[in-house]
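One protein chain omitted, others in place.
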Amino acid sequence: MLPIVSLTAVEKWYDEGAQRRHVLHGVDMYVHAGERVALVGKSGSGKSSLLNIISGIDGADAGSVLVGGHDLNALDETARTHFRRTSIGFVFQFFNLVPTLSVLENVLLPLELNGIVGKIARDRALALLADVGLADRAGTAPDRLSGGEQQRVAVARALVHEPPLLLADEPTGNLDSDTGAVILQLLTELTRQRGHALLMVTHSREVAASADRVVRIQAGHLIADDAGTLL
Amino acid sequence: MIPVVWKSTLRWPLRRPWQAMLAIIGVAMGVAVVIAIDIANESARRAFLTSTQSITGKATQQLIGGPPGIPEEFFVRLRTQAGVRTSAPLIEGYAVTTQRPTRTLTILGIDPFSEVMFRPEMSAAGTPLTNGMASLLTMRDSVILGAKTAAALGVTPGDTLAVRIAGRPSQMHVVAVLTPDKTASAALLDDVVLTDIASAQEMLQRPGFIDHIDLLLATDAERARVQAFLPAGIRMTTPTQRAQSTTEMTASFEINLNALSLLAMVVGMFLIYNTMTFSVVQRRQLLGTLRCLGVSQREVAGLMLVEGSVIGIIGTLVGIGLGIGLAQLLLGLVARTINDIYFVVTVTQIQVSWVPILKGQVLGLVASFVALAIPTIEAARTPPRTVLRRSSYEEQMMRIVPILALLGLTGMVVGGVVMWQGPSIWFSYAGLLFLTIGAAMVTPWTTVVLMQALRPIAVRFFGLIAGMAVRDVITSLSRTGVAIAALMIAVAVTIAVGLMVASFRVTVVDWLTTTIRADVFVSAPSMNANRLDTPLPSGVAERIALLPGVARVRRYRSTMLPTERTPVLQIALEVTPADYETFLWAEGDPAVIWPAFARDAIIISEPLALKRNLHVGDTFVLQTTTGDRRVPIAGIFYDYGTELGVVMLPLERYASWYADDAVTSLGIFVRPGVDPEQFVTAVRDVFPDMALMVRSNASLRATSVEVLDRTFAITNVLQLLATIVAFVGILAALTAMQLERMREFGMLRALGLDPRQLWQLILTETSLMGAVAGLVAVPVGTAMALALIYVINRISFGWTLQFALQPHIYVQAGITAIVAAVLAGIYPAWRIARVSPAVALREE
Partner (left out) sequence: MHTRHPHTTLVGFLGILWCSVAVALTGCSSAPAVDVATGARVSVAAGMARVDTTGYLRAEEVRPFVFPRDHGPHPDYAVEWWYYTGNLADASRNEYGYQFTVFRTGLPRSGVPHSGSKWRTDAVYMAHLAVTDVSKQRFVAHERFDRGALGLAGAQAEPFRVWLDDWVVASPDATGSQMHITAKEGDITLDITLDATGPVVLQGDRGLSQKSAQPGNASYYYSIPRMATTGTIRLGDTAVAVTGTSWMDREWSTSALGPDQVGWDWFALHLNDGSDIMLYRLRNRDGMVDAYSGGTVRASTGIVTRLHANDISWTPQGTWLSPHTQARYPAAWQITIKPLSLTLTVTPSIADQELPVTVRYWEGAVRVSALQNERPIDGNGYLEMTGYADVP
């Protein structure tokens, strides 16, 4: 079976004046379908850049990026956007719910972008909201929810269109540890049930521990996973 | 159902209603001013055409004569000899009622029997002869009014109406009131007084003459036959031609008003641009998230366009309502200027038609979309990021600023070239627009330069808070830049219009001093403040010449001269060597001009020369009573009396060419030692029963300047409106900007800034912006003034003005800018200072 994410010799750099600052050096990385991978590293190690490249938000400057069968380097901006809306689910550190939309509408948004509307969409969104334990808050505005509740909505929003790959950027970073644990459990369980791959950027041990595999990044180099396997 | 993704952005303005409201007000005011000017212009024009229509009826042709009119015997010959039965004589005149002197009544002297032929359908009905109706023919001063006019004047049949005709007190006996059954027909009777042609001749003191003859000629053969019958001095024209050439007189005036109204629109555009840019900036986080979730650039652009259109449409609709209301207010000013300068028109009600509304609407929407373009692109290009630093955006802004400035400079140069070289007045205005927008584009860069220079000084002398205020202007350049530019434009316009009006005034006052030399002027009252074409009663000149203290009486005959284009003012006058110095020559050598003038030539005014591209040595066709005459032009003199153009010829030659020895005004030179004001009283005493206008040199000059000031009243109003639009823009921008920084201010509060210091910070910042706007506006406004004076005025009115630099205008403008900016800072400062630091910090 093909890996859902397959990076080969990926390079990323930024030109700052006369200097070129490399953030990723020859990164090779795989994530298999249904696998849960934690990406750990210090601030500025290149975690976010890597995540941006995998999600198609940013392009790699060299190397090949294959995600869900798409060669992202070969896609233009529009195609990458379409790839993102169908293949990726996002969970952000700061939740990033759309403040102008209700809880339910936030969850409906990815469905609508994928052309799923009406009762089917509604039922699916409500079911998922029930799964994250917020069935009774569907009509509420996001800013009335606590941080944990907002992140649960974010999880529901990330999963509702059933993307093969879920990207979570410090999903518990902005939550207390108990709430973080709940979210982590939700993420783990729901991706497992559905067989989605999950790539989490984190520097939390608990989070890393919940993953099948941990990948460490240091100064733009992938060094090893916790299992000791060189990638 | 509205898609969720739409809701996500469309709900944004609902969460910040005041911000959307200000944008709507911006669009609305821009549209309103444009529509209002259009409607006011059109109402005045339509009122004139309607009155023309009530005068011409369904005539296919019209005969018009020389200055005194058509001799009535010609009409008899036309009927009895040429057998042109479908012809109707008509006399026009004006009266004002004593009770409502602002309302001008048009007197139509008709021959009821001739009118019959023009309308065969009327012979279907018969009505008995009542004494009231017969009185129209037999009784002096008997008139018929439309029901609406009668109601407005509060008269019924049998009543007598006190009026003034050419200044003379007179009366009208109302013998009947007409109630037309169609509203459209009723409009034709508005402020019209119908009377028998005999009464009209008596009332208007015009025995022996009629104004024109309406004809109903079906075939070319008939027209040719009538043409062949016409003696010299009587010409055939069509009613539409005649009405058109009259309404064309106001073309320049209307164009200028339209251009000024477009200015309000441009400022309004800045407002939309400002609001939309701002709301994009505010929403970068939201847009970034949407982009992450897979919303494409195109979809984001679509969302912004939808939102902008909603604002544009609502603003435009509100603008229509506002515009109609504003039109009613402006109508009086427009009508007064037309009456002062061009022709008599009575218009009290605006006439709203679809054209100006549609125009305003389209313009409003186009302006909205143009203004939306950049913010939309900006929004679409939002990267799919959830954590976006504003500073990076501002850094980007700082990179753009010099490029923008360069573009702006290019725009200004292009504008200048287009203005000087453009083939038409519209090019000149386009050039001016380029200049303006170019200047606006340079403004952010200028702001940065100024602030960077100012910062060390501010810190040094006013402390850190002042320094912070200065720095904030730069760091929020994406917001402050547009606001400063908008304010700068408004202030620059204030300066430009102020300088132009001042220059005009100075020029005209100088000109009046040179040209108005006689000590006392006598004329017959006329409806038109600027024109004296009502003849003086015969004998007046002779009797005045015999008064003690008179050194010399100079006689003038003014008439409106029809030409192949718009009519021009023809002044026949007596010129002696003593009068030579009252002329200032734009072209020609006085040593050559005067002999030629005495021999066979005419002299013309600068506006006439410029508009028709005439030069000394060219010829000009005078349609005289004794036939068309091709006359050489000896000289071109400066004249600021009328943009229609003036033709001057010796009085004696006029009398023989036009078979008219009437005199319309007198210039009297008194002997040394005679007090002109006392002489004025003396003249009035000699003619106690005549409504003569007797004015001293000083009062005539004062009146002329007064008319001039009245003319600019509407200009000033429009300029004020543009400033108000700009002010709303500044208020919107600053409020939005400061409220957005609530968190930052909360932090500052938390760090220990007290509310007073916050006030200080915010007001310093806004007054800095005002100061920058005012400073940039000085050169820009001066450039615009030069453009208005040397290009626009010359092209559209045809006169050369002296540029008068008046420092107080700059001072006023600077104060306006700072006051507007400070005022605009008060609300946000008040809001922010009131909010507790905790709340401010929590606010997202």
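For clarity, chains are labelled A and B in written order, and residue numbers in each chain start from 1.
As a working rule, a contact is a pair of C-beta atoms (placed from the backbone, for glycine too) under 8 Å apart; a residue touches a chain by one contact, two chains touch by 3 or more.
Keep in mind that what you see is a predicted model, and the values were worked out from it rather than measured.
Taking the complete complex into account, the chain left out of view touches B.
Within the complete assembly, B:208 is the residue of B:101, B:208, B:231 or B:463 that touches the hidden chain.
Within the full complex, the residue among B:63, B:177 or B:835 touching the omitted chain is B:177. Considering the whole complex, the residue from B:39, B:189 or B:575 that touches the absent chain is B:189.
Only one residue from B:85, B:399, B:743 or B:834 touches the chain missing from this view: B:85.
For the options B:20, B:96, B:198 or B:731, the residue in contact with the chain missing from this view is B:198. Those residues of chain B that touch the chain absent from the view are 54, 57, 72-73, 75-76, 79-81, 83, 85, 108, 110-113, 115-116, 118-119, 121-140, 144, 146-147, 157, 176-182, 184-186, 188-189, 192, 194, 196-199, 201-202, 205, 207-208.
Simple rule for what comes next: only the chains that are shown with their structure count from here on.
Interface residues of chain B facing chain A in the complex, by the touch rule stated above, are 1, 3-5, 7-12, 15, 285-286, 289-298, 383-387, 844.
Listed in rising order, the residues of chain A touching chain B in the complex are 55, 57, 77-78, 81-82, 84-86, 88, 90, 92, 94, 96, 98-101, 105, 108-110, 112-113, 117, 143, 157, 169.
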